[in-house]
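Presented below is the structure to which this report refers.
Of the protein chains in this complex, one is absent; all others appear in place.
Let's turn to chain A:
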C-alpha cells in the first residue's frame, strides 16, 4: 500500500516533545512557590515555544510523507486490545503545529494580560493542560483515545472559563459549558458503543474497513456527531459558547480558535468516512442552522466578546456545512485560517479591554468596557490595535487578499459543486451560506467602526495606552498569518499548497465563484457602511432566539422537578411504605401482646387464681382451733354417712 517510510529518531523525539512540553508546563506549575508565581507565566510560555518548535519539526518531517501510525496497547480485555494510537498525516501534523503555535502565542499574550492575577499558577497550569488535551485529540489515531482527550478538553475548558470563580456568572457559565458538552459526549459514547459492537476496534485506520450495515453506520456517525455538536457549539447545543465569554479573554481566544471548538470540526473531518449520506445531510442542515443563527445573532450584540462568540458560532456552522457537503478539506482550510484570524480578533479585543481596564483603574471611572456602545474613536489612542483589528476583521469578513477569503471561497465552491444541477434543498443551504457570508461582513465592519471610528464617549477622559509588547507581538504574528500568502500564492485561488495536500483534491475550481464571492463581499461592505448607524435592537436576536431560556424552561426545570419527585418518592413512598409496615408490625405486636396478657395470661392467671382460692379455702379449715376440727370432722362423717346411705 503505502511506501515504507521510516521516520527518523528526530521525528519521534519531537512528536513526544511537542506533547510533553505543555504537559510539563501543567505539572511544573504546581511546584513553583506562590511568591514567585510570575515565573510560571514565563516558564509556561517558554515551554510552549519549545513545543511549537518541536511540532514544526514534526510538520516538516511528516508533510507529504506516508502517514505515521503507532499503536501502544493501553490495556487489553478478552483478547481485544484497547490501544493508544498515534496517527500523523498532513492534516494532523498541520493541526498539531497550529494548535501548539496559537497556544504559545496565547501563552505569551497572557503573560501581559494576566499579570498580577491571584490565580496565575492555576491559569497557566490549565492553559498547558488544555493545549495538551487538544494535541491529544489531534494526534490520536484511536476513537477511544480521542474520546479521552475530548473529555479532558471539556474539563480544562471548565477550569479556564471558570477561572475567576468568585464571579457567580463565571461559575455558572463554566458549569453550563461542561454539562452541555457532556450531553454531546453521551451521544459520542453511543457512537463508540455501536462502533465497538460491530467492529471491536477503535482504531480509525481499521474502522475504514469495518463492515457495518448502513443503519447502524448512520446511527454511529450521528452519535459521534452529537459529540461534535456539543464541542463545536452547533445547534442546539451552542448556548454555552456565548456564555463562556466570562472567562479571561486569552482563554476565549484559545477556545474559539485552535482548541475546543476546533476539535469537533477536526474530528468530523477525520472520521468523515464513517458518515453515510443521510447522516451527512443532517450534518449539513445542522451546520446551516448554526451558521445562520450565529450570524443574525451577532448583528444585535453589543458586547465585543459576544459579537466574536456568535461569529465563531457562525463560522463553525460554515465548516460543518462544508463537511456535510462532503468536502472535509474546505472545512479544514477554513478551520486553519479561522484559527489564526479568530485568535487574533480575540487577542485584539482583549487588548482593547486590557487597555481600557488599565485606564479605568487609574482614573476610577467605571463603565462596561466590553460594551461597544460605550466605545468609539479609539483609532487614535490605539492605532496598533486598530490595525490588527482591521486585518483580522477583514479575514473574518472574507475580504480579498485575506486568508478568510480563500477558505470561504473553498467552502462556497464545495457547496456549488455539491448542489449540482437543478433545484433542490441544497440550493437553500447554498443561499443561506451566501447570506451568512454577507452578514459576516456587516457585523464585523459594524463592530470595528463602533470601537475605533466616530467620536469618543465614555473613554474621552481616559488616558489610554497600547498594551505591552508581550501582548502586541502575538497579535502582530497572528495578523500576519491572516493574510492569503501563507495558504496560497494566488490570492484568488484557494488551490494552494495547503488545500491540495489535506485531502483528495477534487478537480473542480471555478473562477466564477471567486469573482462572485469577491463582488458579494464588496457589496456587503458597501451595505455595511451605509447602514453603520442602524442598530439592530431586536431582543430576540440579542438573546439568540432565547434558546438558553428555552433550554432552562423545557429541559432544566423538568429535570429538577423530576429530581424533586424522586426525592419525594424516596421520602414519602418508599420510606413511607417501610414505616407503614413497621407500624403494622407494631400493631400486630401490640395485639399479640394484648392476647398474651388478656387471654393466655388470663387463662394461666385464672387457673392460678382458682388454685389459690381453693388453697385459701382449704387453708381456712386449719385454723388451729380444736373445736373447729371436731366440727369439720363431724360434718365430714355426717356427709360420709349420708353418701353411704344413699
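Going forward, a residue touches a chain if its C-beta (ideal position, glycine included) is under 8 Å from a C-beta of that chain, and two chains touch if they have at least 3 such contacts; residues count from 1.
Simple rule for what comes next: contacts and distances are computed from a predicted model.
Q: With one chain of the assembly withheld, which option in "Beta-lactamase domain protein", "ABC-type dipeptide/oligopeptide/nickel transport system ATPase subunit", "NADH-quinone oxidoreductase subunit M" or "Ligase-associated DNA damage response exonuclease" matches that chain's UniProt protein name?
A: Listed in its UniProt record, the absent chain's protein name reads "NADH-quinone oxidoreductase subunit M".
Q: Check the options A:186, A:365, A:428 or A:587 and report the residue that touches the missing chain.
A: Final answer for the missing-chain contact: A:186.
Q: Going by the contact rule already stated, which one of A:16, A:564 or A:641 would touch the omitted chain in the full complex?
A: Of all options in A:16, A:564 or A:641, contact with the hidden chain holds for A:564.
Q: Using the touch definition up top, pick the residue from A:178, A:405 or A:487 that touches the left-out chain.
A: The missing chain is touched by A:178.
Q: Against the chain that's been left off, what residues of chain A make contact? List them.
A: Spelled out for chain A, the touching residues are 73-78, 144, 147-149, 151-152, 155, 158, 162, 165-168, 170-172, 174-175, 178-179, 182-183, 185-187, 189-190, 192-194, 196-198, 559-560, 562-567, 570, 574-575, 578, 582.
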